[in-house]
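The structure follows.
Removed: one protein chain of the complex. Kept in place: all other protein chains.
Going by the order they are written in, the chains are A and B; count residues from 1 in each one.
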Amino acid sequence: MTASTWPRLERMLRGRRFDERLIDVRERVTGVFHVGIGQEATAAAIAAVREPDDVLMLNHRSHQHLAANGTDLAPMFAEILGRDLGPLRGRGGTLHLCDADRGVPYTSSMVGGGVPVGLGVALAKRRRGEPGIAICCFGDGALGEGVLHECFNIARLWDLPVLFVCESNSAPAAGQATASQSAGALTDLPQAHRVPASRADATDPSAIDDAVRTAVAAIRGGGGPRFVLAQTAPWPGNATFLPTNPLGRVELSRAERPDHEWDAHDPILNEVRALRRDGADPEALRALDARVAAEVEDALRAALDAPPAPASVAFENVRASA
Amino acid sequence: MSRNDNLVQAARAALDDAMRRDPAVHVLGEDVVSGGPFALTKGLADRHGVARVRNTPICEGAFIGAGVGLALAGARPFVDIMFNDFMTAASDQLFNNAAKLHFMGGGRYSVPLTVWTIAGAGTRWGAHHSQHLDGWFAQVAGLKVLSPTTPRMAYASVTAALEDPDPVVVLVDRALLYDRVALPGDDGDPWAPRTVRHGDDVTVVATGRLVHLALEAAEQARPSVEVIDLQRIAPLDVEPILASLERTSRLVLVHDEAACGALSALVESAVYERGFWLLDAPIRRLTSPATPVPAAATLEDAYMLTADDVVAAVEAVMAG
Partner (left out) sequence: MTAPDVTTAGGRLDLDAAHAQMSRVRAFEEAVAEGHRDGSLPGLLHLSMGAEAVAVGLMSVLDLERDRVYSSHRPHGHFLAAGVDPRAVMAELAGRETGLCRGRGGTMHLMSEPVVMATGIVGGTLPIAVGHALRQPPGAVVVAIFGDGAVQTGIFHESLNLAALWKVPVLFVCENNGWAEFSSREEHTTVGGVVRYGDLYGIPAAEVDGADVAAVAEAAAELLAPVRDGAGPALLECHIARLRPHYEGDWREHRAEGDPLVAVEQALVARGVAAEALAERRQADVHEARALLASVLADEPAADPRHDRDLVFARSPR
């Protein structure tokens, strides 16, 4: 990523344009994939505070995080499309994307599966007095898994430098946090284990940025674990297996002239609205968008041009030694 | 079920029929009310009510455990584990409780729990959604495991599992979910291995989609091939395999699992133990490599067994 006048918008656009194009070529994606449309502001907030020694544990909905983090988009497309350019040379696909150079060593696609691993990394850093924190991202569904509770308890008990980020795209239901959680609010769950928790509207990029910054500052200051609930509005294109894009490619002009009800909850449009209020030149915004779109296009082409992953790599890297 | 049903539809029909016959049958699992990703339970909540078809949060340990509790209380629970890979989150409840309760209680209680789950690669979903953990289940004493390969057998397996007093895992190959192919012996016993093709030179024992692949291979291979569909993965019954070896004396095992997996090894060692002197050549065991399942299409294709692999193994075993 180059230096940008509006780094936050750029981070978000990278994820959005990536996911939009991915949906365009979904016939060429083998397997299922999930897009992070609507959740880019959380990713941008995390990317803005991530330091080189931090580790980021993601889940099956990772594209927006990797894009915001600066991951090269060609290898990312390639991994999802089963090409030899990907970081795992096609072994992982979308569900196991990674970028070890940018703090994403491994991704589990088991719900909640990466969280204990993040804890372990945080524990090692703390014991060795090394810098860096673990940032563990998961959805609201993951809070049903008992292992999340085990992690909240241990993180507090051992004062681990962990940021738990719950990207919720579910609505409350009948006096409960969600249809799957009897607690009154999702933040009650970490708080019951004495992990301080905050809630932010993740459709508002500066609100989620504040929340993440505050939490991370506390963790880096030795305050132990924190939890941030990043609440978004569910995006209508999400589906069990293959997402569609019913709202079409988002044009930045929709910030002023929305086409759909969901445009009011689109964090990218909200960011454009905020920048416009601050006097940003619409031409310059469009130029940034065009630059990102061009980068995405080049990356997609490079990925599609890359050879398919060769069969021989399927059996590599099972063990570190024979 | 109707004659044109695919495997999932047949299984759904069996579950629906059982729920109509027996008010004790309950369904639990993620998204079962809307039908789930494979539409297995579609319509059941409308017909039988949400007290009997319950959505659960993502908490496999708790809802397999709840299934055990329902079973102890006299219900006949049908629990849907979306992918057999997720059974790892429920292993305590399934392996330590469901499988062992009857024995540990000296026969006082039985656990008529049915667990439906999907296994197998081919969708490019990667290592956490593509495993065949048959052998993992097979090596726990106290679990029964059925693996139906046709719609009629899926109907029979679900029916038999729900009627059985013990915990039964019905493990279905993902590749067969929307298949309509029938096989000889479809009206037979889902608990018994079945011969789906008669031959004189080589016996091929297979499970899941590989049964169909083995039949394809049998058409292409020069030797005369007998194909046995194992059907009951646990507890293992090798009698029909031994009976076949009396005539053929050569055995090829074909199973979707990693090479370090237990199922093929269990079958192989059982045959060596009981039928060594029936063999004219070492047993050939075909599995996938001992690696996690890779995601990319080219990699996964290299990982998965094909009909050509079976043909090659059949010809090789003839050579001794």
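Everything that follows uses one rule, which is that contacts are C-beta pairs under 8 Å (C-beta built on N, C-alpha and C of every residue); 3 or more make two chains touch, one makes a residue touch a chain.
Worth saying up front: this structure is predicted, and the values here are computed from it rather than measured.
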Completion exercise
Filtering B:Asn6, B:Asn84, B:Asn97 or B:Thr159 for touch with the omitted chain leaves B:Asn97
Practice task
Kindly state which of the options B:Gly43, B:Pro165 or B:Pro282 is in contact with the chain not pictured.
Solution key: B:Pro165
Completion exercise
Among the options A:Gly15, A:Gly93, A:Gly144 or A:Pro267, the absent chain makes contact with A:Gly144
Completion exercise
Checked against the full complex, the residue among B:Met1, B:Ala18, B:Leu44 or B:Ala62 that touches the missing chain is B:Ala62
Problem - Residue ranges of subunit A at the interface with the undisplayed chain - result: 144-150, 153, 156-157, 176, 180-184, 188-189, 192-194
Problem - In subunit B, positions touching the absent partner - result: 26, 54, 56-57, 59, 61-75, 77, 92-93, 96-97, 100-110, 141-142, 144, 164-166, 191-192, 232, 235, 237, 239
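Operating definition for what follows: only the chains that are shown with their structure count from here on.
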Fill in the blank from the handout: So, in whole Å, the Cα centroid of subunit A is separated from that of subunit B by 36
Problem - In the complex with subunit A, residue positions of subunit B that touch it - result: 37, 55-59, 61-62, 85-86, 88-89, 123-129, 289-292, 294-303
Completion exercise
Listed in rising order, the residues of subunit A that touch subunit B in the complex are 30-32, 79, 82-83, 86, 88-96, 108-113, 141-142, 144-147, 179-181, 240-241, 308-315, 318
